[in-house]
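Every protein chain of the complex appears in place save one, which is left out.
Chain lettering (A, B and C) follows the sequence in which the chains are written, and residue indices restart at 1 in each chain.
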Amino acid sequence: MPTFTPHTPEEIKQMLGFLGLDSISELYSHIPDSLKLGRQLAFQGLDSEFDVLSELSLTGETNINSAICFAGYGAYDRLIPAATKQLSARSEFVTAYTPYQPEVAQGVLQAIFEYQTFITRLYGTDIANASLYDGSSALVEAINIATSLRGSKKVVLSESIFHNYRQVADTFSKGTDTEIVTVKESDLIEDLERFIDSKTAAVVVQTPNRYGYLVDLEELSPTISKHGCLFIVVMDPIAASVLKPPGKIGADIVVGEGQPIGMPLSYGGPYLGLFSLREDLVRKLPGRLVGRTYDLDSKIAYVTTLRSREQDIRREKASSNVCTNQTLMAVTAAIQLSWLGTSGILKVAQNSFSAAHYLHSELHKHDFEFAYDKPFLWEFSLRFNQNIDKIIDAMLEEGFLAGVKVTEEFSKEEFLVVAATEKRTRSEIDSYVNALVKITR
Amino acid sequence: MPTFTPHTPEEIKQMLGFLGLDSISELYSHIPDSLKLGRQLAFQGLDSEFDVLSELSLTGETNINSAICFAGYGAYDRLIPAATKQLSARSEFVTAYTPYQPEVAQGVLQAIFEYQTFITRLYGTDIANASLYDGSSALVEAINIATSLRGSKKVVLSESIFHNYRQVADTFSKGTDTEIVTVKESDLIEDLERFIDSKTAAVVVQTPNRYGYLVDLEELSPTISKHGCLFIVVMDPIAASVLKPPGKIGADIVVGEGQPIGMPLSYGGPYLGLFSLREDLVRKLPGRLVGRTYDLDSKIAYVTTLRSREQDIRREKASSNVCTNQTLMAVTAAIQLSWLGTSGILKVAQNSFSAAHYLHSELHKHDFEFAYDKPFLWEFSLRFNQNIDKIIDAMLEEGFLAGVKVTEEFSKEEFLVVAATEKRTRSEIDSYVNALVKITR
Amino acid sequence: MSETNIRKAPGGGNAASIPLMGNKAEPTIFEFTKTHRKSSNLLNQGIEKIDIRSAVADKYLRDEPVNLVEVSERDMVAHFTRLSHRQYSVDLGAYPLGSCTMKYNPKFCDELASLGCFKNMHPGAPASAVQGWLKVMVDLEQILCEITGMSQATLQPAAGAQGELTGLLLMKAWHKDQDHRKSTIIIPDSAHGTNPASVTLGGYKVKTVGTNELGSVDLESLKSILNEDVAGIMLTNPNTLGLFEEDIVEVAQLIHSVNGLLYYDGANLNAILGKVRPGDMGFDIVHLNLHKTFATPHGGGGPGAGPVAVSERLIDYLPGPKPVLLDDGYYDFKIPSNSIGRIHSWHGNSLVLLRALGYILFHGPKGLENISEMAVLNANWLKKRLESTIPAAYDRPVMHEVVLSAQKLSKESGIKALDIAKALLDKGFHAPTVYFPLLVHEALMFEPTETESLDTLEELAESIDMIVEDGKKDLEAIKQLPKNTPVRRVDEALAARKLIATFDSIGD
Partner (left out) sequence: MSETNIRKAPGGGNAASIPLMGNKAEPTIFEFTKTHRKSSNLLNQGIEKIDIRSAVADKYLRDEPVNLVEVSERDMVAHFTRLSHRQYSVDLGAYPLGSCTMKYNPKFCDELASLGCFKNMHPGAPASAVQGWLKVMVDLEQILCEITGMSQATLQPAAGAQGELTGLLLMKAWHKDQDHRKSTIIIPDSAHGTNPASVTLGGYKVKTVGTNELGSVDLESLKSILNEDVAGIMLTNPNTLGLFEEDIVEVAQLIHSVNGLLYYDGANLNAILGKVRPGDMGFDIVHLNLHKTFATPHGGGGPGAGPVAVSERLIDYLPGPKPVLLDDGYYDFKIPSNSIGRIHSWHGNSLVLLRALGYILFHGPKGLENISEMAVLNANWLKKRLESTIPAAYDRPVMHEVVLSAQKLSKESGIKALDIAKALLDKGFHAPTVYFPLLVHEALMFEPTETESLDTLEELAESIDMIVEDGKKDLEAIKQLPKNTPVRRVDEALAARKLIATFDSIGD
């Protein structure tokens, strides 16, 4: 039985003696016997860290981890430099708790302050929090702000936001009694007024949307603000480096998934919920916020601030219950964005763009059919007259994760959403196209 | 052209301006033009860290790194826990220079002080230095001490020390004009006196020896000390945890290869030359030595000491030229030995022993022939009437690194030296035996 | 307020080299910027550039590139390395932060989480491509259910609070299906703040039940507020006072008698592994904080993982898609018949789940029991050792943590819980949790955890003795502590009054 407890038999005896006890079981003597398990837990342990690593490696190798990734849909296979990996693995960051004692937590606090700055610069907003769980939880919190601020319960969601985000919003709307109305994106663009009434708290749009193409936010924002609704935008952070910053063109709250800025695919988590908003909404901000101040010696210091919003102070009056968030991922993002810098993030965007457009044109040459003929960045949707699950399975055999299947909510039509990042090489793309040709013809 | 230089074009201009120069090339203007290369270096660079990693990974994968390792011969495939890996990779240890300024180098200095303590405890000696390059360089330095101390130039080496150590000793003996006499181990044991004369500075023996079996040091030491020669012993550090400590039974200098205490196989380096000796020889100690002292505030502090022995002070009068050593590996060893602890190192020895003896008995069942019938720990030699290189190649095909081929110096007979460590499982050993049967029958 | 800590170098930016062990502030990364300096380099893909502007209309695109930062890799690595030196962590010393279970985080779990075969998997891959991941999840679910005495679990919630809300939505869905009309949830006054906040977000109202003089739920108070409107109760057991709720069976009967459900806040599970199980106490829903009990590192505030396990009658309501093992040995996803829906964008904090499984397998059943035993032993030892300096708020045997009250000390000497906390920082310990739970005055909540040795506990106790002794001699001096930390006591009021939450709003 390996363990990390340092107690020697002699010490245990000594400590029990100090407590006037004869045995460890007496520590539990005030617990009614009827409640006690009275047997050992029924599962098989292993004998050492080496056994655990070898056993779980065997399990892990049954994942098809050699497949080259053309899937995206909010989770992107991007380059992560060694510097980001090594710095974010420093044990001072990894094994710290929430910075309750700022005097000994300046490392995490300052890194989060820098992270907050980066996120507002990307999104064109004023304030960003210290992170939420993931993209979808960020969306939920945005919706909650809108309904509580507006005192109304209806929220209009574009159908073209990631369907899993929509599902999460649906789930939590049952607690807050929010009415979530899903509208076709084209209908929103054509006649937004039609979907806004006095009970509408917010309109939510994503760009690039879940099919990969771009949505013109500026077409929507005047109407939304005219009605006093909140304009909530979901945007990928790398896309935000090249697209008009939503916060500057009418968005009140901008959220997104931070995975693409420094986190491995990690089978979906831990990821990073990006959350930012206009300054005047700050008292509604969910989660933690780091502010800059001074210490006793007038030295610059960082501290979590506006804590009176938080659940541990406001309890049932809090508008969010988030406590543990994804700080380490926010620190990682700060490191990654520092490494990328102004020129690097543009290059990531540009290289991904070139790769995806090269892929697009190669597919075009082979007469594959695209679901939409609209401007896109590094992700687009393919239409097939074959079963898409089968295509994905067949492509796996060829060594590719072909993309993510999505179903249009209203037409029930299915597409394959395909992404190419700065990590995909020309030869990978060429082989992908060849494999897809082989499989579908 | 990627680079780590931070200079912006503007800064370069500004700095050149400050120097009154117009161009970078003027920095080199005092170098005769005839000497200048005048062309670009002729090799192909790559474009990014990602390109380097992917290109060199491709190269690395042409190594057969899946073969299960039954080779030893001074380099052992042992378990290394995550704690050792992570701590020894901390960048404060990794990116420091030699502790010339003790005030900001207490981390490395104290770790080395702890390392020195561990090594003396293992070898039963009084003083250990801060490391040498590898096992063979430690042997060379030991020989140099002996010859300089005794003012005589002959050193007797047992044939059964690792042949590569002997080769290195031969190489460097050409500089020091040392006469290295290789003697069959059995002759040494039978009649040591015969090989010692007035010019003999030292006798060098290894246990467990290169064939894997144990040598009785106590049989030799009285004779050696009687003649006033130095008794130099080469010993594996894990073996030292169970064998009689050489320093306590007559050895004057004990050296060894530190790889088994925390270093991966690493294709032979960086490894760790272990070097330790009797207190009264300390002024001859090669390399660095850390001592404990106090600072201005009477606080405990560590510092490199007895520096007057060193080459940077004594210059041509120094008896060793070692400057850069293997400090990071010594720090790693201190970490690994702390993790193993008193019980752990014994268990490593015991488990390796059990594995090798199980392997031995299984081979015995299949009538393989052993070169020696002598007590061994985790390594022994097999005799074949087939070409051993071919056996090794065939075993590679079966997924095993079968062992290391050695040639007896005098008889020219060839053996396969086989090792099993605490990392080899029963099923690996069983498959190894099966493969060896298959291949040799 | 002085700005002297940021010294402008003539080059324009700020200097990269800040004292290692000195006490200057570290500039922000933005102050290392210099136009055209750079750090990044990207893979050569062999693809011709297709300019974004050539293919996307200007109306979508930024007029100017986003301004992040322009630093060298060297400066950026040094900056974040220095920041790490300004941060306390478990790896540097004891962290007896009550309710947070800051135990040692095994290094092999880091290695586990960095295995490519797990780390590089895309979450949208079909089940056939992720059999290993699904096995990890199914195995973990089963073991967590065995540990808690429940039937099935969801691994999606990313932290305890999200687990709480998930649990409340499960309650709601179940009550709805049972045609129960209920609008309140009972919570003890000692509860953690996330509990009432979750209740609100779950669409319920909070009713508070009091704590009796023994530190347990006051049964009379409970009975007095209990009625058919009660959807359930949220409890921790041991509770946030570190005390075992000995009347839990009666509490369960009472709640169940009005068709209410019992929710178990698993933050304190570290006390009872293999000893007692929430399911056996009568709980219907349990969340676990894997980042507490199962030692997944807390990362300075997260990530965590908050799986929710439920009893048989609630399994059809669990979130989905849910990894399941089919009869033929294949792993797949299933959406439970009455699922409340999806909680997480994907499958939860997967790498955190993997770490927890590794930790559990390492320990095995006996190892888990050992964890709880030693955690409880440490807490009781510390309680008794400190008795004469700062007594426990409730003088009963505790479980894995102990809440002390400095109320008497504070009245007599002026030394506050906060002063002790800050002074401890100066001695190289992290502070305990202070001023929580709210019902204890001048609360100091110590959770030593099982990985601290007796030596460390003794050093901690001696430090506290010394702090109190010194404080009695010179109260003003102790109010000035800490002095040995990267910054000294921080002006929190100023931070809130004059909010500076980004580098760009400095000097606004």
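Everything that follows uses one rule, which is that contacts are C-beta pairs under 8 Å (C-beta built on N, C-alpha and C of every residue); 3 or more make two chains touch, one makes a residue touch a chain.
Because the structure is a prediction, the values reported are computed rather than measured.
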If the full complex is used, which shown chains touch the chain that is missing here? A, B, C
Options C:I29, C:L43 or C:V77, residue touching the unrepresented chain: C:V77
Of the residues A:L27, A:L46, A:V406 or A:A435, I need the one that contacts the missing chain. A:L46
Given B:L46, B:L149 or B:V437, the correct residue touching the omitted chain is B:L46
For the chain left off this view, which of B:L122, B:V183 or B:I224 is in contact with it? B:L122
Interface with the undisplayed chain - residues on chain A: 2, 4-11, 14, 46-51, 54, 81-83, 85-86, 91, 104
List every residue of chain C that touches the chain not included in the displayed model. 7, 9-24, 32, 34, 37, 72-75, 77-78, 81-82, 85-86, 88, 90-94, 104, 106-107, 426-429, 451-456, 458-460, 462, 484-486
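Following the convention adopted for this analysis, only the chains that are shown with their structure count from here on.
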Distance in whole angstrom between the CA centres of chain A and chain C is 18
Rounded Å distance, chain B centre to chain C centre (Cα mean): 45
So what's the Cα centroid distance for chain A and chain B, whole Å? 48
Touching two or more other chains - residues of chain A: 49, 79, 81, 91, 423
Give the residues of chain C that touch two or more other chains, as numbers and ranges in rising order. 37, 42-43, 71, 73, 81, 106, 108, 110-111
